[in-house]
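As you look at this complex, bear in mind that one protein chain is not there, while each of the others sits in place.
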Amino acid sequence: MTVLIAILVVGLISLAFGALLGFASVKFKVEGDPLAEQIDAILPQTQCGQCGYPGCKPYADAVANGEAINKCAPGGDDTIKKIADLMGVEPIAMDEAHETDNTPKVAFIIEEDCIGCTKCIQACPVDAIIGTTKQMHTIIADECTGCDLCVAPCPVDCIEMRPIPQTTRNWQWDLANIPVTQID
Amino acid sequence: MNIPQEYKDLTWQGLWKNNPGLVQLLGLCPLLAVTSTVVNALGLGLATLFVLVCSNATVSVVQKWVPKEVRIPIFVLIIAAFVTCVQLLMNAFAFSLYESLGIFLPLIVTNCAIIGRAEAYASKNPLKQASYDGFIMGVGFLLVLLALGAIREVLGQGTLFDGADLLLGSWAASLRIEVFALDNQFLLAILPPGAFIAMGFLIALKNKIDASIAEKQPKKAEQSIERVRVNFDS
Amino acid sequence: MAYWIASSPHNHIQDKTSALMRLVIYATIPGIIAQWYFFGWGNLIQIGLATVTALIAEFLVLSLREKNIKEQLFDGSAILTAVLIGISIPALAPWWVSVLGALFAIAIVKQLYGGLGHNPFNPAMAAYVMLLISFPVQMTLWQPPLSLMHHQLDFVNTLSVIFTNFTLDGYSVEQLRTHIDGFTMATPLDTVKTALTMGKTVEEAMTSPVIGEYFSVGWQWINAAFLLGGFVLIYKKAISWVTPASFLASIFVCSFIAFMVSPDTNTSTMFHWFSGATMLGAFFILTDPVSGATSVKGRIVFAALAGFLVFIIRKYGGYPDAVAFAVLLCNMAAPLIDQFTRPRTYGHQ
Amino acid sequence: METVIERIEQGRFWQFHGGIHPPEMKFLTTNKPIRTVSLPQRLVLPIQQHIGEAGELIVKPGDYVLKGQPLTKTTVPLAVPIHAPTSGTIASIENHIIAHPSGLNEMSVILMPDGEDRWRERHIVENYSQLDKNTLVEKIANAGIAGMGGAGFPTHIKVNTKAKIDFLIINAAECEPYITADDLLMREHAASVIEGIKILDKILEPAFILIGIEDNKPEAIDALNHEIKQFDKIKLCVVPTKYPTGGEKQLIKILTGKEVPSGVLPSSLGIVMQNVGTCHAIAEAVISDTPLIKRVVTVTGQALEKPQNVWALLGTPIEHLLQECQYPQQQKRHIIMGGPMMGFSLPNTQVPVVKTTNCILAPSEKEIPDANQEIECIRCGQCAEVCPAQLLPQELQWHAKAKDSEQLTKLNLFDCIECGACAYVCPSHIPLVHYYRVSKAEIRQQKLLDIKAEKAKQRFEARKARLERDKKAREEKHKKAAEARRARMNSGTEEANKEKSAVAAALARVQAKKAQQSGVQANTTNDDKKSQVADAIARAKAKKAGQSAPNGDAGDDKKQQVAAAIARAKAKKLAAKEQANDDSAEENINAVETKPTSAQDDKKARVAAAVARAKAKKLAAQEQPSDVGTDDTGKSPETISSTAEDAKKARIAAAVAKAKAKKLAANTESDDQRTEGEAEASTKDKDDVMAEAIVEPPQETSTSTQDDKKARIAAAVAKAKAKKLAANTGSDDQRTEGEAEASTKDKAEVTAEAVVEPMQETSTSAQDDKKARIAAAVAKAKAKKQAANADTDVKQVEGEAKASTKDKTNVTAEADVEAAGETSTSAQDDKKARIAAAVAKAKAKKLAEKAQKDNQTS
């Protein structure tokens, strides 16, 4: 008898809670993926495609869905650490297939070599190259993310990635690397 | 012997790489509470192992009919049912064991290791693999419990398998090993703080071993990656 | 010719952390002398054992961690920890108690948390608590002051007790502690606590021989000696006066209120101040900068909380003294206290 | 406000939190008057010596300037001009190390004094009180005055505030140890300082003027007291000595009890602060029309034999001042610009004195010993006790080490004034301030990067949207076009039928290609188009055959061309192979030369040229440039450009010439004899080229831009290949030499051809352009492959390089041949060309693989 009552009670309770869960699943359905947005905010937005995804947002989506977090070469270990913090996982080392050299660079067009083919313009993910067919192209250095996607398409190899020069304004107090004059 | 790779992987995962005790850190509550002696650890470990196998198998069987929204309550129901059955059966047929493990048994219901496996593995895999996963995870958990129990028992009381007769019958009384005679018990080892400290050392040891294994492994050959163009050629 | 590049400021006071540590060690000397006077050679031997163990442990862990051993081994912090452990444990405790304590303090409490400056708990007190809960028997075996003992202990006999549990004449610690009338003597705090649990009044409890004329034979003077050492530290600006003042004031307030409410079941403030490890805690333990709060306001709160806890635990807890527990609990609260007692930055509301 | 004055009159002041009492060490220099130093041999004037923007240069090297003459002009409000400190000649304008902790170089004017010290014309103002505010501000601005206390904020901005000013505070605290520059200035020029204050009074009209001075300068206090006797408005506030009383915020707190809110200028509280040095400079500027060209600098430290305050011209190298004060030559030099608390060490004594330089400190090693080893923080909290900004230095330090910029900002890192008090007292010797500086720089940088990332994201999104739109539009258009065509084809006209057949043909072609891939030969089709495919196959085979013996038996015109190309290619290959044997190489080259001249097809020639050039570059990469070559390079372009009529062509020719010159230069070695010989050879070549370049223009018929482009593309292709090869080649010297010679010759012809081609081209259709690009793409693709294959084993590499060169030559030749040979300009042709190219490519790959295999087996 007690067993039957127990079964009945548990059955009814679960009926009620099942209904509640069903209701909640419809009512509070989360649209979109806020996690992906947060990851996207961490990524450096170079849109370089080195992660194997066409742009930072797609990679963010992929990470939110379980892709490895160590594929953002421009972001480097810093970005990995931040994503790991966000996702609550252990930070892992940069994927070996990705270059880890993430010194900030900016593209530079050697103008005398440029033939005006517009290939780099098509490659640039952030429209940081101006120029038109048969005209020499120029990089808007401020907009350039240093993704180096324009380097490969150039038929005349006139695009170089140049490290951003150090000035007193962006100097990072690296006392160890001051050029000290050795007199003798 | 031709064991499919899948089972090898599962074994490796359960026993070492993804050990529920040392890596997933699931079910710490019973793990730390009952491991004051090897025998206690063995008892709880076996009970957990049994429940884990049963619940994994059941969850795997019913996975098709379980909708996403109510999966957790259903898993909990299944596990709770198994635990209660185990408790009742133990009470009926292994009373002395029930006496010494009784209060820990209900803890298994809330042992996250079990619901964790149900959710992470059993609910997505076929019966055979799920059962095996439950078994091997249970064994992994049991081993950690035993290790912890052994450390604490030796440090705390200087013995091993003390009280084995309660669990295994009177013949087991002869299993008791007096490692060294202590005038005074080292209470810290027996008390829960000792469990935490010992657990910490176990985890550290595992990480150390992993690190040295990783060091020994030759570096993977550098592979180049295909860059994806952010182009929309079409 | 080489140019030397450094970041400003270029000049610097010539103080060093190790010098600070050494000063604190020196300041414990009056207290140690008092202990020696009342309890014999036991604590000196314990300090020696703990120091040797601490240095060995520090050396081993530092070399495992591949740290600069030369710099860090003798920075004084390990020795200070060992001295504090040696002072705290009962004079006649077996040798392995202080060895285990020092080992635990250095290897686990200090180095496993990252070494000097990173340990959230005071190593000496954490070790003391570990010993207390692991070996309650040994850790509560305080002998009565020498003047009350009817077996005199010289250095060799003390060594013998510590290493073999028996004097050369075959007396055990238990026998040494037994009063002529057959009562085992404990510390004054323990005595009073036992008396109170038996339903006696404080007045009655105070008749025990270990209490003596005022608060407690020996202990009052040991505390006074630590107080003296504390004043030296304050004078030398090695510690801030805020912490001990707040701690003692807090004990005063709690015990005074309790005493006012029920003088029969509560001991006086002076008893609280001058028995147990109160002064040692106030000037040498709570002022440990690593595990304490940092800002002035934070230190006041930190020490006041410790004082309150000492009173509560002494009154309601299972162990007679409470300084170690109070310190550990406050260590835990220190980051939180720091969080809420941040000073207002110049130019901010 | 009354209460403030009352308190001050009673001599009671407020206090700021913390502070320290480092040894003052001012006795080294306080007892000696300010000395004027001799004129240095040169002056280095960084064009920016203040916070803000640099002015615009208005002098150029070689100019003669008078003393006080401005060297830059201001175009934006935050710019401050600089002036010539003495008369002399501008030697150069170059990057020179500046007075900055980084030791980086920035644009500076180097002035060589003539020793005459001739002033420009000056307008002495007797009575400045008649001048209006704006004139005064303008005078200050033109005199180039920027805050002389250390920060260097442009003074004219500071005094030109709109806010109502209650207090003008004159900062005479000079709290840093060692420094006595302001002290001495006040003692010796108290009147001038007070004049400056009065000018400021006129501009700002404050309610009160407070002079904050520390009580360790009794003589200066006396001197000022003497001067201000009759001015009630000026209050001399003698405050207790404590570091950093001289900090702007700290002094404001001491004198007025007010705290400047974080991130706000004091003027919002009705307070303006000026340094005494600045006051003196203002007086000089307004009254005697003397711009800021010199300042008092304390040169001190126990390493010096004669520490003293000096009047130093701006731009004087520190070396000069140290010599004047007798700095002994010692092994280890520690020289600090500024005081010991906030100054920075100099990596070099060529650093010039600038407007903010108040002290040069050369301590002995005993005085300021090497920093102790940093040990772990024990949270003693002493740093927090001395922090004048009431920060928590130890917590900041942890977060700085952990690079937790969020926490750092939350703990108000940016309120840190970097006074160094915390690091001064730290018993663990942690360089706290350094950690903060690094963190501050990083956070600032990160903020910029964040902004940039946000912008990049927006631009990326915008671009994506645009491309999406374009794609849709294009699809729409295609759909419409397809519909239209279908309608047309179904209309049954003759044209429609033709179109249908064309489509059928295309399909057939595709099939043919497939068949070909599986090994089936399809050589007997009637279809015109299919025959072309067959041709391609035949050609491919011919090529294979050609590897054993050249053949010219194909009747087809096109095939002939192909054969020619093959022959050429082989010739080159041989040339490359038998580098040591000059004769044979020459022979081959001659053989090649004869054909292109008669062929109508220029493109082939171009390709050949490209190949040749490529090789040349490769070689170039191996060699070191020499002087002779460089000279040549310099000359040749000039000559050409002066003679050529057509600007564009001339440019091309010039480029070619330059390239060659460079190459040659690269080829030459230090061995003199050989260098000479080569130089001659190259000169000859160049002559040829020039001749051609000059001759051609008249013959030109087409001036379309396409031609230009094609040439460029060809060049690009060549370059690409060159790079590839460069990667493959080893460093064997002997071989290199031989190759160098051979390639030089090749180049000569080739470039000639390249230049000739564009002119002769008749087709101006866009298709050609495309084809060329395709060819280029093909070449590039292969280049990459080869590069990937390249091994470190030099020998194998050599073999491969040769093989691949062969293949490539063939292939590209074909691709180009086809394209060029085509007469029809219809779209179909274009397609065919592409298919052919694809076929060729496929084969090339096979060959390449084979070559590789061969190499490996061998």
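We call the chains A, B, C and D, going by the order they appear; numbering starts again at 1 in every chain.
The definition used in the following text is that a contact is a pair of C-beta atoms (placed from the backbone, for glycine too) under 8 Å apart; a residue touches a chain by one contact, two chains touch by 3 or more.
Here is the rule we use: contacts and distances are computed from a predicted model.
Enquirer: Looking at UniProt, which of "Molybdopterin synthase sulfur carrier subunit", "Ion-translocating oxidoreductase complex subunit G", "Dihydroxyacetone kinase, N-terminal domain" or "Electron transfer flavoprotein small subunit" names the chain that isn't shown?
Expert: Of the names offered in "Molybdopterin synthase sulfur carrier subunit", "Ion-translocating oxidoreductase complex subunit G", "Dihydroxyacetone kinase, N-terminal domain" or "Electron transfer flavoprotein small subunit", the absent chain's UniProt record gives "Ion-translocating oxidoreductase complex subunit G".
Enquirer: Given the contact rule set out at the top, which of the displayed chains would the hidden chain touch in the full complex?
Expert: Looking at the complete complex, the unshown chain comes into contact with A, B, C.
Enquirer: With respect to the chain omitted from the figure, which of B:Ile78, B:Leu143 or B:Leu168 is a touching residue?
Expert: B:Ile78
Enquirer: Which of A:Ala16, A:Ile92, A:Ala141 or A:Ile164 touches the chain that is not shown?
Expert: A:Ala16
Enquirer: For chain B, which positions touch the chain that isn't shown here?
Expert: 36, 62, 65-67, 69-70, 73-74, 77-78, 80-81, 84-85, 88-89, 91-93, 95, 99, 156-157, 163, 185, 187, 190-191
Enquirer: Suppose we count only contacts with the excluded chain; which residues of chain A make the list?
Expert: So the residues of chain A touching the missing chain come out as 3-4, 6-7, 10-19, 21-23, 25-27.
Enquirer: Using the touch rule from the top, list residues of chain C that touch the missing partner.
Expert: With respect to the unshown chain, the touching residues of chain C are 135-137, 140, 184, 194, 197-198, 318.
Here, only the chains that are shown with their structure count from here on.
Enquirer: What whole-number Å value describes the gap between the mean CA coordinates of chain B and chain D?
Expert: Result: the chain centres lie 60 Å from each other.
Enquirer: Using Cα averages as centroids, what's the distance between chain A and chain D in whole Å?
Expert: The separation of the two C-alpha centroids amounts to 26 Å.
Enquirer: In chain C, what residues contact two or more other chains?
Expert: 1-3, 5-7
Enquirer: At least two partner chains per residue is the criterion; list those residues in chain A.
Expert: 47, 55, 125, 173, 175, 178, 180-181 - these are the residues of chain A that touch more than one other chain.
Enquirer: Using the touch definition up top, name the residues of chain A that touch chain C in the complex.
Expert: 173, 175, 178, 180-184
Enquirer: Which bits of chain B are touching chain A when the two form their complex?
Expert: 68-70, 73, 77, 219-220, 222-231
Enquirer: Residues of chain D touching chain C in their complex?
Expert: Listed in rising order, the residues are 16-17, 22-23, 101, 177, 249, 253, 259-264, 329-336, 338, 340-348, 361, 363, 367-368, 370-373, 375-381, 384-385, 388-392, 394-395, 411-412, 415, 418, 420-421, 423-429, 431, 433-434, 437.
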